[in-house]
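Have a look at the structure below before the remarks.
Part of the complex only, each chain left as placed.
All chains are identified by letter, namely A, B and C, in their written order; residue positions are counted from 1 within each chain.
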Amino acid sequence: MKLHQNKAPMGWNSYDYYDTTVNEAQVKANADYMAAHLKDAGWEYVVVDIQWYAGDAGTMRDRYQYIPFGETEMDGYGRLLPDVKRFPSSAGGRGFGPLADYVHGLGLKFGIHIMRGIPRSAAHRHLPILGSEVTADQAADPSSICGWNPDMYGLRKDMEGSQKYYDSIINMYADWGVDYIKCDDICNTNLYPNNPYSGAHEVEMLYTAIQKSGRDIVLSLSPGPALIEKAWHYEKYANMWRITDDFWDRWDLLRNMFDRCELWQNHVAPGAYPDCDMLPLGKLGGGFGNGEWDTHFTKEEQITMMTLWCVFGSPLMAGAELTKLDDWTLWLLTRKDILKLVSNDYVGRQYEKNRDYAIWSCLNACTEERYLAFFNFREEPLQIFCSVEEVEQFAGRTSGIRKAAELWSGADREVTEGVLTDWVPAHGARLFVLQED
Amino acid sequence: MKLHQNKAPMGWNSYDYYDTTVNEAQVKANADYMAAHLKDAGWEYVVVDIQWYAGDAGTMRDRYQYIPFGETEMDGYGRLLPDVKRFPSSAGGRGFGPLADYVHGLGLKFGIHIMRGIPRSAAHRHLPILGSEVTADQAADPSSICGWNPDMYGLRKDMEGSQKYYDSIINMYADWGVDYIKCDDICNTNLYPNNPYSGAHEVEMLYTAIQKSGRDIVLSLSPGPALIEKAWHYEKYANMWRITDDFWDRWDLLRNMFDRCELWQNHVAPGAYPDCDMLPLGKLGGGFGNGEWDTHFTKEEQITMMTLWCVFGSPLMAGAELTKLDDWTLWLLTRKDILKLVSNDYVGRQYEKNRDYAIWSCLNACTEERYLAFFNFREEPLQIFCSVEEVEQFAGRTSGIRKAAELWSGADREVTEGVLTDWVPAHGARLFVLQED
Amino acid sequence: MKLHQNKAPMGWNSYDYYDTTVNEAQVKANADYMAAHLKDAGWEYVVVDIQWYAGDAGTMRDRYQYIPFGETEMDGYGRLLPDVKRFPSSAGGRGFGPLADYVHGLGLKFGIHIMRGIPRSAAHRHLPILGSEVTADQAADPSSICGWNPDMYGLRKDMEGSQKYYDSIINMYADWGVDYIKCDDICNTNLYPNNPYSGAHEVEMLYTAIQKSGRDIVLSLSPGPALIEKAWHYEKYANMWRITDDFWDRWDLLRNMFDRCELWQNHVAPGAYPDCDMLPLGKLGGGFGNGEWDTHFTKEEQITMMTLWCVFGSPLMAGAELTKLDDWTLWLLTRKDILKLVSNDYVGRQYEKNRDYAIWSCLNACTEERYLAFFNFREEPLQIFCSVEEVEQFAGRTSGIRKAAELWSGADREVTEGVLTDWVPAHGARLFVLQED
């Protein structure tokens, strides 16, 4: 079943630190840390990202991120299995079952990354598809490939064998205990100039397979930017979809996310989340071949990122190596009073955006809690003014707001003649909760 | 003040019948009819469309819809005034004041059409702008024109004189008693390939002028298609914006509206309405030079149109000559049980759309009223099935739905094993209210 | 060596009649016919088109034109060989050598079709490349595929192994005695939206391999439309390049060719020929699965086609099954007085083109022979007038032209007061040679 929940997923993903190389021990260590330090603040998904089936992953990093025509684990039905060298518990055909059990044992949930389609080598070897007369070479579409990863062929539309293949892998994942599937090369395939969402039928097939599996599974689509014209389709068939290309720790990308959030803000709904991508915080990049680094974001930029992701309602997936988290980052990731805004009970809307700054409101219609976020785009501090009265009027209310507490700092601010103002640091943010008296 | 209301505007617009030629007596006759027969069902705006200031409007219809460099009424500040020959009550500089008073006297509201910008002839004559040192030639942007109408120049960005000109016209309209302004050549200017919303700053200026005027005025933007990337801007600064190019009584345009409604459904909000354009029903086209005609839509298509506009939540502006309404069309326009869905209390969402049909749900979260609409795109009758249970599940509910009443026909339908089904005529629609027992 | 000749290639190509299925006996029969009936008029190339290496070619024609992941003949270096069942003389690794010898024995030349790149299965099998340390999986670019044929991967840029692979196949073809290579999926790869000529480096590699081979080989690039922005590159590295998508016997395609010829007329040069594609005349389509047909072109349209191809200077490749040529078509293909215009000694230029008709001039600067062609685009006969004086003036001459002989019909026409006129049938053409007295 496609998960129907009331809050954007929160978790950890191996990519930002490990690239293609993560192994079982590393996954467990991050899961342990999450259970001990982050679970209480709402973090729950532990996700193994790309290339877990590749025996040679990371061995030619100077030339390839994804080695073409390399070694992969695969069963007789063309279903990829974890590389046993990196995931020893998968030996004997147990797949990710034991690792999922381990994660579940910590009270957490387990996720994996997959590529759209069927392995190219399964097609070239004419492998059978489980439960179908059709063979891999017949279901594979030889002209449907991923532009950046050489592993798969897309599956043909309107072909029973294609659905059967997706059924066969989703059932296997459900058996393993997978709670979250991040499917790549599908949200924006970039393949055909006039049809960048050319895998739309495969999204429907994945959805159907998940519905039939009987297990609650989050379906997350990558990479972005998702196509706003297809918003209804993403929303109907998936739980999350990436609204940007890969996000990293650069201000220009963070600044750009305000444009993406403006575009997608009306599409956050229970069980359906436009996805701003992983949070590149703490230690990053250990597996990328040039040594790990500390996030290039300033502390103010980190606060801006956390504030935007929360008021917008994006999924939150930490990219940091958790076992190396410093106190500051841990504090940032455990502010329950702020993280609660990713719940669908809180509706975020951009109130203003110009060259210099943005203002968002966030409202809980039931509890009448009201928040305002200020964001400074400039390279120097900026005093931002906001007429709380107009915001309220805009939302169809009469305001009685008199005070505001800034959540990150704990500072109080008066609302004078209906106007809230504060100095905001360069690239920084303020998040206020408004109070009537 | 930009109107903040909880229901899409409903009214009559002179264009579909009169083209550029409507006169005072005709406007009054339609207003009289509306007061007598439609007001009770929620219809209230009477809107005078394009070219009311043109002395020669309609006189060269075989060659021009809009005569270039023709006669216009204008005051000394470059503000266009009604053509006194067609609108005698405007004599003596009273503008639309007397006509607005007449409409108000019927318990209705009064609207007019304007073109973005300042008259070209005001710029060529270097006329002063009221309340500004700047003259028309300085505020006018000679490279900002409308592609299809020769009357105006757009106003420059970041220039005090531009805002002053908009202030001067909006204040005059407010003095006249105007309740609704349909501004044309502004929603999609089609002017610059890379900036089809090149008049965005003029939308902000109109909004500012309306806010300052102190009068509640609906701001409606044309023509479409509006740009989904600019949704936030339309929603913040206007009340309505056209999501299609001119809509007329052709099935292909009606079919296309399902795509537009899919795209814009998440953007219907109190005071903010994506606009599907006028309803081409009844008698049309009397002023277009080739004689009036009856709508080319079949009755089934008319039901489809009314149903879609209502469940989506579009403004409803009748295009028919009201004094010639037949019984069928009057019945169609006075179904209060259906028209109530344009209220923001009812939220419409597309549940399914494929080559053959579409299904929409419409929900009142407070009262828990639930509706389902079936639409048949085919040229022959089609039996449409819908799992009410899945719709409910999708919306996060457990269903107890057992019965459905079709509103247009009054017929009852059972919901058997969670599934509602009905035969729907070619291009036709069914609108069901769901019941728990 | 890239052929440097003074006349566009003329020959026969198996595709229009045989699709993917042509066999040795059929090739020989067509060669025999050419030698007996067409060679004297200048026809010389016999070209075996696509899929000669596929064992299952044509066996699933209802579902696939090109069967994915099918059986292919290949040597240990990943070089495709003729399917022995269809080309028995190729047995024992002799490839097309014996067939080429046969064709040469008739005084004709032999050509083959290839797809850009290296076989996908060679990459998946990690085959060695002749004369290189690099293996097929390393030289193949897994993201460079053909959109409509599943056989190959493109070869990587700036990689020694890629050039070696092209060297290895061109040397083999040269050994066989191949005189003409039609390389497909390379002139317009349609692959990357911003780089439809993404195989440009492979064109250079083919050119280099041909230069090194020491054999005169025509290099022909497909499919079109070629990119006018890349005209210099085609002209430098190839002999022919397709300026349209596949051309068939439909008037709209023929009408469109006038636009293509207008665009490319300045790019006809010795050894460099924009290619209007095969001539769909006579019996066509025998191998396409639905039975052969007679060209759908009227006789007038056939004359239009022959006239345009000749005055423009396109290569002439007959698509008809030659052994079934009727007298009319044979006459059309053996008009030596007209076919001589494909020589580079004659320069064709469009003089006029409008909605109704086109006029081309064709001039031999040495001999001062002058031709004019009239083409009627309309559905009914049209009288076309042309001021011969202006044409001459345009070309910098003073005219003494007094008479004209129409070549297809043999009719004489007077040039009166500098004007030549004639009635031209619907979709038809007239080709005049101008005379001074």
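Keep this in mind: a residue touches a chain if its C-beta (ideal position, glycine included) is under 8 Å from a C-beta of that chain, and two chains touch if they have at least 3 such contacts.
For clarity, every value in this text was computed on a predicted model and none was experimentally measured.
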item: 3 chains shown - copies of the sequence in the complete complex; value: 4
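Here, only the chains that are shown with their structure count from here on.
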item: Chain-level touch network, classified as line, ring, star, complete or other; value: line
item: Contact pairs, highest-scoring chain pair; value: A-C
item: Chain occupying the most central position, where position means C-alpha average; value: A
item: Length of the line joining the C-alpha centres of chain A and chain B, rounded to whole Å; value: 39
item: Between chain C and chain A, distance of the C-alpha-averaged centres to the nearest whole Å; value: 51
item: Interchain centroid distance [CA atoms averaged], chain B/chain C, Å; value: 56
item: Chain A-touching residues of chain B, taken from the complex the two chains share; value: 4, 6, 228-229, 231-232, 262-263, 265-267, 270-271, 350-351, 353, 393-394, 396
item: Chain C-touching residues of chain A, taken from the complex the two chains share; value: 68-69, 120-121, 123-124, 126, 137-138, 140, 142-143, 145-148, 150, 193
